[in-house]
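All protein chains of the complex are present and in place, except for one that has been dropped.
Read from first to last, the chains carry the letters A, B, C, D and E; within each, the first residue is number 1.
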Amino acid sequence: MPRIDGRAYDALRPIEIIPNVNRFAEGSCLIRCGSTHVLCTASVEERTPPHVPEGEGWVTAEYSMLPRANRERSKRDIAKLKLSPRSAEIQRLVGRALRAAVDMRKLGARTITVDCDVLQGDGGTRTASVTGGFVALSYALHKLVSEGVLPEMPLKTCVAAVSAGIVDDQPMLDLCYEEDSSAQVDLNCVMTGEGELVELQGTGEGRAFTIEEQRVLVDLCAKGIREVQAIQRQALGG
Amino acid sequence: MPRIDGRAYDALRPIEIIPNVNRFAEGSCLIRCGSTHVLCTASVEERTPPHVPEGEGWVTAEYSMLPRANRERSKRDIAKLKLSPRSAEIQRLVGRALRAAVDMRKLGARTITVDCDVLQGDGGTRTASVTGGFVALSYALHKLVSEGVLPEMPLKTCVAAVSAGIVDDQPMLDLCYEEDSSAQVDLNCVMTGEGELVELQGTGEGRAFTIEEQRVLVDLCAKGIREVQAIQRQALGG
Amino acid sequence: MPRIDGRAYDALRPIEIIPNVNRFAEGSCLIRCGSTHVLCTASVEERTPPHVPEGEGWVTAEYSMLPRANRERSKRDIAKLKLSPRSAEIQRLVGRALRAAVDMRKLGARTITVDCDVLQGDGGTRTASVTGGFVALSYALHKLVSEGVLPEMPLKTCVAAVSAGIVDDQPMLDLCYEEDSSAQVDLNCVMTGEGELVELQGTGEGRAFTIEEQRVLVDLCAKGIREVQAIQRQALGG
Amino acid sequence: MPRIDGRAYDALRPIEIIPNVNRFAEGSCLIRCGSTHVLCTASVEERTPPHVPEGEGWVTAEYSMLPRANRERSKRDIAKLKLSPRSAEIQRLVGRALRAAVDMRKLGARTITVDCDVLQGDGGTRTASVTGGFVALSYALHKLVSEGVLPEMPLKTCVAAVSAGIVDDQPMLDLCYEEDSSAQVDLNCVMTGEGELVELQGTGEGRAFTIEEQRVLVDLCAKGIREVQAIQRQALGG
Amino acid sequence: MPRIDGRAYDALRPIEIIPNVNRFAEGSCLIRCGSTHVLCTASVEERTPPHVPEGEGWVTAEYSMLPRANRERSKRDIAKLKLSPRSAEIQRLVGRALRAAVDMRKLGARTITVDCDVLQGDGGTRTASVTGGFVALSYALHKLVSEGVLPEMPLKTCVAAVSAGIVDDQPMLDLCYEEDSSAQVDLNCVMTGEGELVELQGTGEGRAFTIEEQRVLVDLCAKGIREVQAIQRQALGG
Partner (left out) sequence: MPRIDGRAYDALRPIEIIPNVNRFAEGSCLIRCGSTHVLCTASVEERTPPHVPEGEGWVTAEYSMLPRANRERSKRDIAKLKLSPRSAEIQRLVGRALRAAVDMRKLGARTITVDCDVLQGDGGTRTASVTGGFVALSYALHKLVSEGVLPEMPLKTCVAAVSAGIVDDQPMLDLCYEEDSSAQVDLNCVMTGEGELVELQGTGEGRAFTIEEQRVLVDLCAKGIREVQAIQRQALGG
């Protein structure tokens, strides 16, 4: 049974990273993974939240969907006076993932906020946010280096993310919305440039899954992430 | 004294309307007025709020800025648990302006919500929202007509908007952010295709202004809106 | 066709300004414009918000309706956990209008908050708030001068406001609620003692309006505001 | 040692009840107890909350202070996004007190909301709210009877309230703000026309108090309430 | 007519105070009054709110019900975005009661927050909170003394609370939920170790009550509180 868009089971959707789409942000990009479009901006502020050790930096992320990013219009968070719990969960994930790449001592006492706003969502918005968010963050760090604010790039590694899932008992890479909504199992990985894991989240939505199935999905993600990282490197001029 | 970007006093910034940028919304466009970029989507729902007479339709608007739309990052509304009063004021204006163009009886018992999300702001976001919002709304109505949901376009007229102001005692059209922040007077008009006013808001920010000055600014706006409407008509294929 | 209350088209409703109705506020008045009653208090605090240049002052306004100010009881803002968008819009207008009259350097590093609470509303609450708010503000400034806190009145001009509208294609001054709810066009002006504009807001609620009609309405407002300012002067003992 | 305003220990401040101050509310009054001024409106709605037995009515109260009702301006509840806990406590008290006077079966399936808005506060705002609230409620019920909506007044009794306290070990009636802020003990009573208790709240603010002292304070309140009820009866034309 | 659980009219339910149930809090206990179970923790922080005179301490309380503390599950406050008005009222009472026992100068510039979380509620949760809250507070103060932070216990007295009510015209002590929900009158007392009143709240829920009935209820409470204080002393090792 072929996939809904004719892809091979281990194939990503086309990914496009358009750099510097925002003239004010220190770093920004628009990432398109198939029909999923996320606008990522990185904003630098010369102060840190109270919990950060003195002299060190901080990286945080916010995630939101525009009201008509999806098939149905959804109400804005402010109309319901609460942050969508799904957004809360995702922005915690994106923040942790990005922090894993940064040397906070080298960043110095400043905060970088990476805003990931989903203009259009077709599955995989959280992984696109990690991948695009890292690019926006890197642009901002490059700017700080090129302006002499930082002596060197405060990055320990790069991070990128992708999802895999099981649909009709078939493991497949990078689910689009239609696949995702009928998936039995959904699993996301964030990995470093060295192929190590930073975040791993798997959910049996339709059924439980074996440890063996979990391994297959992680391996699929690892393959996908290598391809994503090649595109990231290109966007980052390396 | 020339303008900051070399424009004539009665010249608009370049306007670009990119249609159908969102695959889910019934109508959408990205409007760019110089460096001001607003994503407009029109969403149709088959129900109306309680205050609407039975059998009639409703059009409403929401307006928001992405956190890094501006020179400084601003907090999201949800982080402050309140809709920005400026956004509240603007979305009321956009909603009234769009309703002025629609025959609610012909629209029938459905609501169209026009979301205007400012991706990048450089002055004139509220007028760009009216102009782009009308285009998105029209696309959505065309879709309803082409699908046979509506027998004819429920439009009474078209609406577009532009701002003018007085900077260093010089009236000028379509202020960009830098001009706007040093403007003595700021005035916005929404007009119909027939050149009549739908909304008019003028504010003396640095000083009061005479009735004569007010007339000059309205005339400048009228000239600008005629040009904007030509671009709107092009986008709407007419 | 006569007006609902027998007034001439260019006649104001009776206006009454009762001074010093609150024994704690530095300045206060109750303004009655026909059946519209607004309690205005001006409160002085010896600090300013962060955005104000050092050594300068600030004037701000808050506007609210008591729950039974109108024909139907409405819920309090706190019961809905959001400031009414209409109130947000109006208090921004009142604040801008009052600031236009004050020399912030002469005011010095203090904030005056003008609270406009509508006890009973019958149309024209926003313009009554500007007119009464200016009186309360002036009383508070007088007190600061008489106590020697300020060497001179930090006023550049006075401000007052009135509305006009078009009902059944007839322009008329100072609409009461019943006229307002069937008005085709509604326009508010705030003007200085010199007859210059500070704020101008016009809305075509039932239909669009020509530039010529707009001019007629502004002229009507100018006439009305001159009369309002005579009453203001009387209240201010000048 | 005489009282701050020369009153006898068992004397009330002058009380004035101005009827029908709001032209829209079904019942209203402005009650003045010395410098404490509370605007009370009673609004009738032809529906009841879910917890009310079918066919029966409901009476509820809301209490709020205008921002400058007191010596210092306080922020509005909506600015803090929470109902003041003190207001929450008081409006529960006022609601219970008013319900004690009403026969809910005779009221029928309607809700009366009594809004008590403190225009100026000088101690005793909660007891003035009960006393004035009952008058506004009675006016609204009279209106329902006179319009034939109700066959008879659905009142079981009348209610009024007053406070007493101990200042410098001296029991005294009806504390004003200055007395209240140095009171050792503060006690409020709500009583029926028959002199029975409906609500009783006593607090040792500066020190504990004996059961005997408590009895003295309740007796003082009983005396005061009889006088308040005479003024209430006058306002109610009986 | 015997009571629902066979108790004498002037008998308390069995009370149990389990000390130190939380290993992190400076003081804690679980108090069980019949089927009413309240977890009380006292937390010490080395700072005080702005309104507290320099060098003095502060004691405050928070009260909350777990969602299934009662017969029906109730929504959490956060789901409704507002503190339950009943909780607001109760935590103000508990805070006042506990402060009455403490010498704030001897406590020094620190705050003790007593959290009273109702795990299971069967009537009398507010009085159990006062009684258990005082025990948790005392443990925390003992700890401060034993650690040498304080030279002596900063207590002026002890406080405990109990309720009484009138059911079927019969006064009775310490109502359980079923009695409470059919009570005509409900009255709570907080008293010191010397038998003086600190708080007194009485409500005629089904009918008004005479001053004589009120005295009987206060006497019943006084008897009950003496017994509660014996159990408190035992828990406090004295």
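Some observations on this one:
The rule we apply is simple: a contact is a pair of C-beta atoms (placed from the backbone, for glycine too) under 8 Å apart; a residue touches a chain by one contact, two chains touch by 3 or more.
Bear in mind the structure is a predicted one, so any value in this text is a computation, not a measurement.
Within the entire complex, contacts from the absent chain reach the displayed chains A, E. Note on the undisplayed chain: of the listed residues A:Ile15, A:Ala100 or A:Val162, the one touching it is A:Ala100.
Across A:Leu137, A:Val198 or A:Ile231, the residue that sits in touch with the chain not pictured is A:Val198. Even with one chain removed from view, subunit E keeps its contact list with that chain: residues 22-25, 28, 35, 39, 41, 43, 45, 62, 64, 66-71, 73, 76-78, 81-83, 113, 115, 117, 119-120.
One chain of the complex is left out; on subunit A, the residues touching it are 82-83, 85-86, 88-89, 91-92, 96, 100, 157, 187, 191-192, 194-205, 208-211, 214-215, 218-219, 222.
In the analysis below, only the chains that are shown with their structure count from here on.
Path length between subunit D and subunit E in the touching-chain graph (shortest route): 1. Inter-chain spacing, taken between the CA centroids of subunit A and subunit D, is 59 Å. Contacts with at least two other chains are made by residues 81-83 of subunit C. Applying the touch definition to every pair of chains gives A-B, B-C, C-D, D-E.
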